[in-house]
Each structure stands twice: as C-alpha cells, then as structure tokens.
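Single-structure report; data block below.
Partial view: only certain chains, each at its native spot in the assembly.
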C-alpha cells in the first residue's frame, strides 16, 4: 500500500537550493504510480519543475546488491539512509552506450570476452529495454539528453590518454558510435571523453550549467568504471545524481552491485527505472495539461 | 524615453536553458526604473525568478572605457553587440574585498603603493558606496552571497601557490579579513583561494550548482587580476556573468577600463550598478507583494 506524507524538510535549505519535496511514496507499485499521476494531474496544470517525488526511506536498500551485502555491512551503512528521489531540473546522461559494449551479442561475458574483451555481453543487451523506456520518458518530459563516447580522433592521442590502464590494441573508431536503439536526435549533445569520468577533460559541466540542470539521471556502462567515476564527479560538482539501476551495466555482476551499493550510499540516489519513468511521466503529464 | 518591447528570443534556446527575457529597457533613467518596478508590481505577485530585464543594445558601449577605446577599435568589436541584462537565478560574488586592498586610506595609489604595494587606495574607497547599495539590493532580493579571500593558512603554502608572480614578503593573515562594510552574515559563503580565479582550486562551482545559480553578479578587485580571471572562468563554466562596473576596481584606471572592455565584449555583461540594483529591487518587490 502506498502511503503519502508531506516531506519535513528540503535537502538543501530554504533559499535558492532544492525545493522541498512535495510528497513521498512508500513503494513503487502501480498504485503508487497511478496515485502520483492523478495527484500531479489534479495540480494547477502549469508546468512546474519544482514539484518532485521522493521515495520513502523504507525501501532504501531494496536493490540488486541485497544478495551480496551482509546484514552487518548494511547496519554499518545505516547512517546513509535518507529519502531519495528525482530532483528538480533533470537531464539524462547516457554513458558510453557505444557498439564496443555490445560486441559478440547477448552471450555470457566469459564467452564474448575472449574475442571482444570490452563487451558487456548479455548484461548490455538486458539493459536495452529499460534504457529505451527511460529515454522515451525523458524525451516526453522534455529533458535535455546528453551522451558520452570515447574520443578516438588520432590527434587526441587516444593511446596515451585512455579511460583505464587496460592493455590492448587501439580500437576502430566505428566501435564508438552510439548504439542505434539510443541514437542521438538533433539537439542532443554528444561529449567525447578520454578518461573514465564524463566530467574530466570535457565541457560537460558547462553544458549542464547553461541548461540550468540540477539533477542528472545516469544510465550506461560500466557501472564500476565510467559510470562510477562520472557519478562521483557529478556529486562533487553539486548535481543531484540519480542512477537508473536496470539501465547501468558492467562486465561483472559483482562489480556492478558493489559499485551501485557504494554510490547509492555515498553520492547518488540509485532508483529503479520504473520509479524514474513514473516520475518523468508525471512531469510530462503536467506539461501537457 | 524608455521603450519597452517583448524580447524576440531567448539567449540559450527554448528548452531547459535561460528563459526568454520579458522586456527590455532603452535606457537606465529613473523613468526606466520606475516603469520596470510598476510593471513588476502589476504582475502576478508570485515570486518568479524567470522574469528578467534586458537592457537594450543601444547603450552597449556607454561605459567607463569610452575615453580610452578608439572609434576604430569599437568598430572592430561591433560584432559583440547584444542585449545585456541580469539573467535568472542570480547570486552575488564579492571578490577579495579584504583589508589589504584598502591599506593607506583613500589616497592616490601612487602614494599608498610605496608603503602598501597591494592597496587600491582611492579606487577602493570610491567603490564602497555603490558596493554597499549592491549588497543591500542583493540581500533584499534574497540572492545567495558568496565571497572570496586569500587562503593564508601556513599549511596551504601560500608562498608557493600565489595569485600572481608579485614578489614580496608574505602577508599578515588579518589583512585578508573582509572589509567591515561588507562583512559576511550567517549563511553567506566565504571561499578561500590561492590563485587569481575564484573557481580555481576551490569548490565554488559546487556551491553555485547546489544553490541552483545560473547568473553570477561580480564585484570586487582587482579588475585586471582576480576579477577578470574569475569572470572568464565563470563564463567558461556556463554561468551568465554580470559585472557591476562601479563596484569593480583596480590599482590602475587604465587596466580597469581595458579589462572591463575585454570582458564586456567577450564573456560578461558589464552593467551600471544602478541598473543591477533597479533589477534586484524589482525582484524584491515581487517577492513581497
């Protein structure tokens, strides 16, 4: 059952910062989403990015890491519990959704990695459907959409300045094209980067500031590499970072789960894609009323 | 005579970026300010940072540099002409308004510099009154107020990491206290820095992002040093930079004027303090109606 209640306090103070969350929902059931939508529908109808949803604290640990994190460790991290949710003025940041991560098809990573050492195999393909839904909701709600991919231009010296210390031959530039399922549209921004973080050595922060963005919704790969580095940096820069759990992936489920666990407690709100999509649908509804 | 007209287009596109300016004023006469206030007064009364004023292009070059910039140079810079104004979600950034700049009293710099080589002398004192008005208006309109001063902690190695290559003995830390006329209030932020730019090696961008700031109104010293470096960086980060002409100062009028000229054309909107104050009073009126 969904319980709604007014939020007691805004996360960043009264003036200038994030607005007070208007309501919180106890679960992410369809009931919650329906109620959220009707509430939003019943509001003034004027588009207002200030109205945000915050998921209550009860479901704070209901995520993919539950099977690898011990009760004792959860207890140690209890001081990080807090309401979570999509903040105001959101943008979508899609990290490294390029062909290289899908090489070899939807097979186990241990199989594809012999031939395609950078492929995330089955995990990449499993994330396609939720990521498409996330993109659709973000576009419908009018969110700016930004991508990262690798800078493979020879003049940039991609063999000297690399995302990680991975050894190996340089890559065919065509492998850094964005996967067709998420192809950029006119008006989107594509950032090329040479390090793991989408913020390092790129003008990403300038794009976000010019767009008035305060919340960055993250999807892509790899969770323990570029996604983690970008999310950590985004928090440092002052953005409210939201991670779409089912839309992030890694070559290793263990690395995926533990990085999400760390990030959720320290720097970001890891949310289920359904909850983010429901929230964005609410924004879209408000815009069109 | 003041002419008001609807703005044709927003500076940063339709979606997510800066809002379309609602009106522009042809001059900065008291008529303009009165009309601006009455217009704002007549509006919904709900505080709305989206409503901004833009000064028309006709007065673009009516600034202190007119006596040192030739007509030929103005012609070369005609491609930079554009409407200017205070943008949305503004904060006030006061750069290095510390005691060191006021040493020796309101006397010519050539006199005080023998004993106090960092003093801006009479120029520092002349800027006190307009800067106090700017602070008052910013506080009345609820703008976040941020300061910079030098990091003089011994552990920070201020003799190694310095704002400029100026030679000389290290300074008494008390000289980096903010001048009493502009003393920080509880809730204000004071950033300590070691380089010229308020953004370099400081968390300033994180403060601004967390506060949702998009426009930074700059005052302080020196125009050709820390103010210029900070304003250039702020533009790079994506903030709309506004400079209060009469509230910026330098040890040399020539350096002051030429840096303002460069900055106004390339990176910032140099505005008369009166215009900024009128705009902020408009915001404050709207908030209290």
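We just call them A and B in the order they show up, numbering each chain from 1.
The rule we apply is simple: contacts are C-beta pairs under 8 Å (C-beta built on N, C-alpha and C of every residue); 3 or more make two chains touch, one makes a residue touch a chain.
All values derive from a computational prediction rather than experimental measurement.
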Total identical subunits in the assembly as filed, 2 in place: 4
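Throughout what follows, only the chains that are shown with their structure count from here on.
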Degree value of the rotation bringing chain A onto chain B, based on Cα positions, nearest 5: 180
Geometric centre distance via CA averages, chain B-chain A, whole Å: 36
In the complex, chain A residues that touch chain B: 12, 15-18, 88-89, 91, 142-144, 187, 205-214, 236-239
